[in-house]
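I have a structure here, written as structure tokens, and I will follow up with some questions on it.
Only one protein chain is missing; all other protein chains are in place.
Up next, chain A:
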Amino acid sequence: MTMPYYASPEQLMRDRSEYARKGISRGRSVAVLTYAEGVLFIAENPSSTLHKVGELYDRIGFAAVGRYSEFESLRVAGVRLADVRGYSYNRRDVTGRVIANAYAQTLGEIFTQQMKPYEVELCVAEVGDSSETDQLFRLTFDGSIVDEPDFVVMGGQAEAVTGHLRDNFRRGLDLGEALMTGVRALSAVSPARSGGDGDGSLLAAGQLEVAVLDRRRPKRAFRRVVGAALGTLLGDRAAGEASEGATAAHTPSTPQPGTPAGLGDPAAPDTAGGTGGSGEGSGPQSGPADGEGGGTDGGTDGGARS
């Protein structure tokens, strides 16, 4: 006969927290930073198909660390909630706060009522009309929700990365500067960068998943920065190409036949230059129909609309 045993609620919660924390700390880090034109997501993620960063709605993005299957189902739930709300009310009535609240409730419920808590940490980011109205919500495995002002770091080395960012982050950086700040912070703690420890080398483009919520884009602000555009932003910084690089990341283009916009082979990027030297803010261009931006490449020149 087995002995019935008693565990105090404190003990239970502590065990679960520890379990979840352990799971999360094994993963690589994700940083979400505000910059002048919106919100930047940088994830250390060598996979180009299993995303840690995603689009929830027009102005709302999502980033997560931890167990993929768990945060993926949360991401899908967020997309569903946003789409149902937008469909039954209006697109403007979908806010980051509503989605973040739903996540907090769900995570809290799972944490207290199920055997195994979710080993995830989430960030819901919403881009507003100006940088003062940008919002970053950070959600932890137990359902706590925090509204962070400038940046959110999650994952294994979160504290070290946060410390690094606290020293180097400034408000109102442009996209290139913000990206470099974030990548430097992630690289400082990552074991995966090209050189060994302490040589100051940075994570390569292939190990990063980068996306932005760009407030200048007409409707769907979310956009992945991939391929050559990312390379330009990462590599040619020293040449003082800051603003040009930033524009290139939003240049319209023609995707390769057969590849959905923006998701093609990194060697044949959807961005940076596009066709026939268009872009670089070369005057008003016909973007896609207003309101149908397209997740990764609507062919919109952000610069022409700013």
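Just so we're on the same page, a residue touches a chain if its C-beta (ideal position, glycine included) is under 8 Å from a C-beta of that chain, and two chains touch if they have at least 3 such contacts; residues count from 1.
Here is the rule we go by: contacts and distances are computed from a predicted model.
Participant: Quick one: the chain not pictured, UniProt calls it what, "Potassium-transporting ATPase KdpC subunit", "Proteasome subunit beta", "3-isopropylmalate dehydratase small subunit" or "DNA polymerase IV"?
Facilitator: "Proteasome subunit beta"
Participant: Give the residue, chosen from A:Arg14, A:Arg80, A:Lys116 or A:Arg171, that touches the chain omitted from the document.
Facilitator: Considering the complete complex, A:Arg80 is the one touching the chain left out.
Participant: So which of A:Glu37, A:Glu55 or A:Glu119 would be touching the chain we can't see?
Facilitator: A:Glu55
Participant: In the full complex, which residues of chain A touch the absent chain?
Facilitator: 49, 51, 54-56, 72-74, 76-77, 79-81, 83-88, 98, 101-106, 108-109, 220, 252, 254-255, 257-261, 263, 275, 285-295, 297-300
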